[in-house]
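First the structure, in the form of structure tokens, and then the observations on it.
Just one protein chain is left out here, and the rest sit where they should.
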Amino acid sequence: MADQRLAQRQGELIDRSQEVTFQWEGRPVTGYAGDTIASALFASGTRVFSRSFKYHRPRGLMCCSGQCPNCLVEVDGQPTVRACMTPVEQGMDVKHLNAWPSLQRDFLHLVGRLTPSFGMQVGFYYKTFIHPRRAWPLYEKILRNAAGLGKLDPDHRRTERFDKVHRHVDVLVIGGGEAGLEAAAEAAEQGRHVALVEEGLALGGQLAWGGPRSNGRLTALIDRVNAAGVEILQPAYAGGVYEGLLVPVYQGRTMHRFRPAELVIATGSIEQPLVFGNNDLPGVMLASGARRLVNQFRLMPWEQAVVLTSSDEGLAAALDLADGGVNVLAVADSRRDADGSAIEDAGIEYLAGYQPWQAKGSKAVTGVVVTRDGERRTLACDLLVMSGGSVGQTALVSQGGGGIRYDRDQRRYVPDALPEGMRVVGAAAGSAAAAGAVPAQAPKTGCKQVVCFCEDVTTKDIALSLDEGFSSLELSKRYTTVTMGPCQGRMCHRNSGLVIADQLGLDPDSQRVGVTTSRPPHNPTSFSLLAARGYEPVKRTSTHHWHAEHGGKMLWAGDWKRPYDYGDGDSEVDAVHESLGLIDVSTLGKLIVRGPDAAAFLERLYPNRFGDMKLARVRYGIVCGDDGSIIDDGTVARLSEQEYYVTTTSSGAGGMEQWFTWWNAVWKMDCEIVNVTSTIAAFNLAGPHARTALSTLTDFDLSNEAFPYLGAGHAQIAGVPCLVLRIGFVGELGYELHLPAAAGEHLWEKLMEAGEPYAVKPFGLEPQRVLRLEKMHIIVGQDTNAESNPLEAGMPWIVKLDKESDWIGRYAIEWYKRRGNRLTLVGWEAQNGGVPIEGTQVVGADGQPAGRITSSRFSRRLGKAIGIAWLPVEQSEEGTAIRISDPKGSTIPATVTHKAFYDPDGERLRS
Amino acid sequence: MSTVADPFAFLSPAAAEGAVLRTPMERNHQAAGAEFEDRDGWRVADYPSNGDAPAWAADISHHGKIDVRGPHAEIDRLSAGLELGSASHVDGVWTLRLSPSHAVVLCPFSRVEQLRTRIASESEAICATDMTCGWAGVMLGGERVRDVFMRSSSLDVRPHRFPAGACMAGSVMRCGSIILNDDGRFWVLCGWEFGEYMWDSLLDAGAMLGITPVSATAVLRSEVAA
Partner (left out) sequence: MSFILSCPNCGPRAVDEYAYGGEVTERATTSEDERALFHYLYFRTNTGGDQREWWFHSSGCREWFQAERNTTRNQVLQVARPGELAPSREPAGG
């Protein structure tokens, strides 16, 4: 293979002493260390690297710098890997992406050939495969096979670890070309911490691939960067720029999430293809691509080259290729008045004013037709070099919030109005060298003239989209998908604008064509990187593992994991009613309010009254928004004159802390709010035997006389300091114990031991829901919503409109009171054994929805379904017969009730 | 009227008598084969390795913590004028200043009740709460401690931004946390309910860096000295 490479020369990237062998399409290929997959394959004779997206046209190397989609391959099972940017590794398995049966003989290529007049033009799928509609699933299956890039393996399980690292630096430089290296060195020399990202295998950009003349300057620059201590990430790429200059940089299996104080964009420029007939044939290359193969990989397998250009950059490229050993037959310059003397001095024919018309050949270039004033010339060649000038790579500038404007002198878009902290340097910022370029007009040949190489969009497709009314760049983009492929417009953005300008008769040399919006991801990025180490915080109570180890079916309840039940919810309900049950309610929110203004603060925050509370008592309260809606509920215990202990719902814990502290920030009252939700474990021991069982663990007098219903007391229970609240969410005699979380598992086990003589059962969330429903206790957020006020929710007794102080929700509730209730929250009992589903409708006499079921459960104790519903006031009288809709089609008859279904007078609670 | 001198005694594990006190990471330590020793009523995990791994983590959840709130001037006086985001270490007690009206005091568990009472007695306007069970704690150390941290949080812990003696409140593993730079070792305090998740996640983030669990007694200065 050595004979296919040119003689060793300074600036080449390959290490000829070290061979690397890998698999290509199942056959071994050997290259050198330092080769990319693309250069090694090219050296071994491969010319067709992929088949195009729609037409399955053969595609070869074009840019050799990761800008075009032509060399996307699958490597070790990962699709859409850029072969020209990926170093060869021993044993890697490389395959083509989308051809069948092979790259050389792609059956699907016939699709493009058999329909030459109609083609698979833009909109073809939607226009053609719409009838008959029922056949779409079949069409879709076939089309999905034909189109697209590569296949994802749905059974793939990743074994490698992907990493995510948060990075802070003073300066992040994107792009390791000359301008980027200089900016990095300068900043680092000032003592700033600088990181530089380069996606290629070589630093230096054009200094590296532009031929040996610049090698000395490059070496000096790299030495300077290293001496200044610049951190270099390479090969790595910036996946985008997000608000606040957040830049994800992908390097191997790591996502670096950079937050630089300053972002320097040095992404350089992108050489543009020319648009002419068959401009996508293998052998048609960008000048910079051919120069990379010659200068960096020392490949020169061509007999004869022709250079097509519309800029001085093409002239320089022709000279460099000739210098590198390429036999350049002619240079066709679409400009008539450019200076081609240097070309002629090098012994190359210079064709001034000749536009490209069409490339010749079927699977590879054999020649090119150029034209001037209707005169055509055919030139034979096996390498067709095109250079349509270059555009600044400003995609990351726009993504980061920078503006873009058209610069007539440079004939390209340049950055404008940069956000704070962003700087653009080098060719991305603009380049005087581009000034001589002329926007080339695409000819009108009968062949395919590709504008977008990723999605196979031709000049005809764009013209058709405009004809059909997609009359601007942004609209045409959405219809044709031009600029939406893996290259993200690098190859097609400028040319699609030129084609549109031509079609619409706009001045191509103006801002009127506009630019499309650039969005991340900037490069094809693996999902594994995006998903690298996601975090999902889990809240666990102090007895989490006890539950799991005792049959608790742990499920998500908000951010928490809680036991749904322990395998037999019904018997857990029975245990509470008949003997003894224990539930972990540590998830309740818990707040301390203390200070001289504590009572006044609570009076202003709740509709309830708290200032009149006796010490060592607990009271149920609801929290309303200022619009009068119920936003949370819980208990408030008064522990001393100036100290209250407040519980909230589990899901409302975070929100209530914010609500309390927010109003305190507004009112600036003399009290402190401390969130002790994390600190405190809470268990509810409930059932007729609760007192007897608990007495065995404490000296505290639990008798009904000493510690009645709604009492709050301090007790040492099994050696653990507890606040005991005598409340009854589940409807039986119960003690809610609040204690330091560290002692949670200890006390839980002691309680289970103490309850053993009474066959105590732990009970989960679901049995608790049944128990509370039997008592018609509401769950805020389930039985109420953002429109539920306490008057309509059946709790007018809570609302103290006669309080002297202002309180949150007061004015809206006053208004509601004046208006009168429209809906009311009531209980219902089903009459025929049916169990309505929660959320279903109550059906009025006219068959229209007349209310809504918020809770529904079958109560074994009562032998029927019970629940809660919102009903219009006029249909909510005790004993009113209602009908509840049933998904099976019929309705379930039910009766309205206002009293708790179980122990309506609360005798058991108070026993 | 209330018969208990301190109405918030039920927040304090120090008031427990003969009860077993557990950190939220107990099952993690069991699974890792750690032994347990009793320390002031706590089951404290004992790992064979000491703090010379490239990165290490210790469960310091049993360390005493006191939340202190009050008027700006009172907190200034109490913390001897500590700047926001800085911490002082005097006689085995850390004081962290998080806001004008909020400080956190860290001390050995055996001293938490006495210290809390003393702080509370300084002024009527000060609210001192035993938060020993409010925050689970992990101490991270080793030469790669920042590399572990950078895989856990977007907070800026570069040495010139977060030097020894600095503290901050911020998101670690997506949990609101308090972080203290104790001479190159990082204290990470998060909600007690997040303790197990935090421990798992930090060990996972540090796995590629060779993170090793170590005993709290090997790294907590107050306990090493004891």
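Labels A and B are assigned to the chains in the order they are written; within every chain, residues are numbered from 1.
What we mean here is this: contacts are C-beta pairs under 8 Å (C-beta built on N, C-alpha and C of every residue); 3 or more make two chains touch, one makes a residue touch a chain.
From a predicted model like this one, the values you see are computed outputs, not experimental measurements.
Considering B:22, B:102 or B:151, the position touching the chain not shown turns out to be B:102 (whole complex).
Of the candidate positions A:657, A:672, A:732 or A:745, contact with the unshown chain belongs to A:657. For the options B:82, B:168, B:202 or B:219, the residue in contact with the chain missing from this view is B:168. One chain is missing from the display, and on subunit B it is touched by residues 84-85, 98-100, 102, 154-155, 168-171, 174-177.
Looking at subunit A, the residues touching the absent chain are 242-244, 246, 259, 401, 626-627, 654, 657-658, 661-662, 665-666, 668, 675, 806, 810-812, 814-815, 818.
Going forward, only the chains that are shown with their structure count from here on.
Subunit A contributes residues 161, 163-168, 193, 257, 259, 533, 535-542, 544-545, 560, 586, 592, 594-595, 615-616, 639-640, 643, 645, 670, 672, 674, 676-680, 714, 716, 718-723, 738-747 to its touches with subunit B in the complex.
Across the complex, subunit A is touched by residues 1-4, 7-13, 15-24, 27, 42, 61-62, 67, 69-70, 125, 127, 129-135, 147, 150-151, 153-156, 158, 161, 173-175, 191-197, 201, 204-205, 207-208 of subunit B.
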